[in-house]
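If you scroll down you'll find the structure; I have some questions about it.
Each chain you see keeps its place in the complex, though not every chain is here.
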Amino acid sequence: MDIERIINNIKDNQPLIHNITNYVTTNDVANMILAIGASPIMADEVLEVEDITSIAQGLNLNLGTINQNRFKAIKKSGLTANQYHIPVLLDPVGIGASKLRQQYVHELIDHIQFDVIRGNISEIRALYQNTSTKGVDANYIDTITPDNILEVVSYIKEIAKMFHCIIAVSSAIDIVANEDKAYVIYNGHPMMSRITGSGCMLSGLCTAFISTNKDHMLDACALAFICNGIAGEMAYDKMIERHSGNATYRNDLIDAIYLMTPQNIKERAHYEIY
Amino acid sequence: MDIERIINNIKDNQPLIHNITNYVTTNDVANMILAIGASPIMADEVLEVEDITSIAQGLNLNLGTINQNRFKAIKKSGLTANQYHIPVLLDPVGIGASKLRQQYVHELIDHIQFDVIRGNISEIRALYQNTSTKGVDANYIDTITPDNILEVVSYIKEIAKMFHCIIAVSSAIDIVANEDKAYVIYNGHPMMSRITGSGCMLSGLCTAFISTNKDHMLDACALAFICNGIAGEMAYDKMIERHSGNATYRNDLIDAIYLMTPQNIKERAHYEIY
């Protein structure tokens, strides 16, 4: 993985990232995308998303606080991204929480070719369980640990093969895989689950990373996870030092991405390739 | 009031709190709910709220930035919460600011049995003024002071009796009461009115407190107010120490809830029972 090249491709090109995302975490997503040196635009009116997506270099689609109107915009944007060969990521937030979200996600997958689907392990499992054919029975998996890592890697590669895209899974240990190769990433901190939007911000970051690294998206997406995990660790160091709480942690997490250097990444990156 | 038991019931059970709330303060509400150890979910599409509410342990309904679609979702969620005996709180934000909000609030009250209605004194007064029968004429009251406290306590108990629920009032002095018993709470700081969302965050916090303390909701709701007031005081101490402003104060307020211990509460709680 050529860390400098991937990062510089973002900072030098300042890609415009179109986000259609929930209204809970959208401000944090925008600031995270700015932190890495890309430029966010949010727009979710079906009458204009074709215009917006077509001038963007990446598209980040997020199912949180979904509604009927925003879904129409998401679908149209995704189709536009495919038409213009713009990298597109799906974050199937809370797919397990309602029948509507399952139906929406499957309608998207049937019509749009995603480059990355990013979610937590239970979201990715829900995605897979709702498809008709299942090669691996890993439906019981709800976290990734050193003990089940080989099994989960096979499972994720299987899902990546089925959807012809990168599957990027957040858990105690993260996995970013296509059907051939998996990054298993040990960076990160449990504190990241005590703020809202850590998953949404990571999806925004992944979209920025792949948007200007189209010929090596797996490496770029894995590096987004590594940077995010390191930022979570660095923000936790600050939290302990200052005796602060989760709201300040959120700011320190974004700040850590803003301040991160290739040197930080090289010193702290902790991952394996399977 | 058994402080340890109420707090531990939240932290041990990590209840899922469904929030249908305005788009101004929803990120802060989510982080406040996470700060106390509960888990927020935001969803406001009428087609899915039945699914979402039915898996939650508490429901927080907020009228800020209301629109026609979100109102439909609010009503359906409230009815679902009643059906499954899930504690439900109403925050009638800005009820006095438009005829539409008055109409919406009264439509909710006619169909849904709330466990708590939380607002500032003018919102609670507006709620009461718009009902047809009035036992107490306290329509002139716009703040709660040591001088009018007995009168206001009677007034709030009367409203609690009318609506068969806890009425939780934010003011210079707070009152949390059912028809029999009132907590009068002196914690808090005027700085809390210099940030957006302090009321919305408190409503989220109250919902988390009552969700896992169903057999002693009045105590739990009063304790949420006490914790929030203490957090406001502690955040103000930090603000003076660091010469910071209202944006940092918002973060310090949430942080203070994250860091709060039963010991902090015992040392600083300042309330009376009427």
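Each chain carries a letter (A and B) given by its place in the written order, and its residues are counted from 1.
Just so it is clear, contacts are C-beta pairs under 8 Å (C-beta built on N, C-alpha and C of every residue); 3 or more make two chains touch, one makes a residue touch a chain.
Please read these numbers as outputs of a predicted model, since none were measured by experiment.
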For this file, with 2 copies placed, note down how many copies the whole complex has.
-> 3
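Just so it is clear, only the chains that are shown with their structure count from here on.
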To the nearest 5 degrees, please report the angle of the rotation taking subunit A's Cα atoms onto subunit B.
-> 120
Could you tell me the distance, in whole angstrom, between the mean C-alpha positions of subunit A and subunit B?
-> 34
Within their complex, subunit B touches subunit A through residues 23, 26-27, 30-31, 34-35, 40-45, 47-48, 51-52, 55, 69, 250-259
State the interface residues of subunit A toward subunit B in the complex, per the touch definition above.
-> 22-25, 27-28, 64-68, 94, 97-101, 194-197, 243-248, 250-251
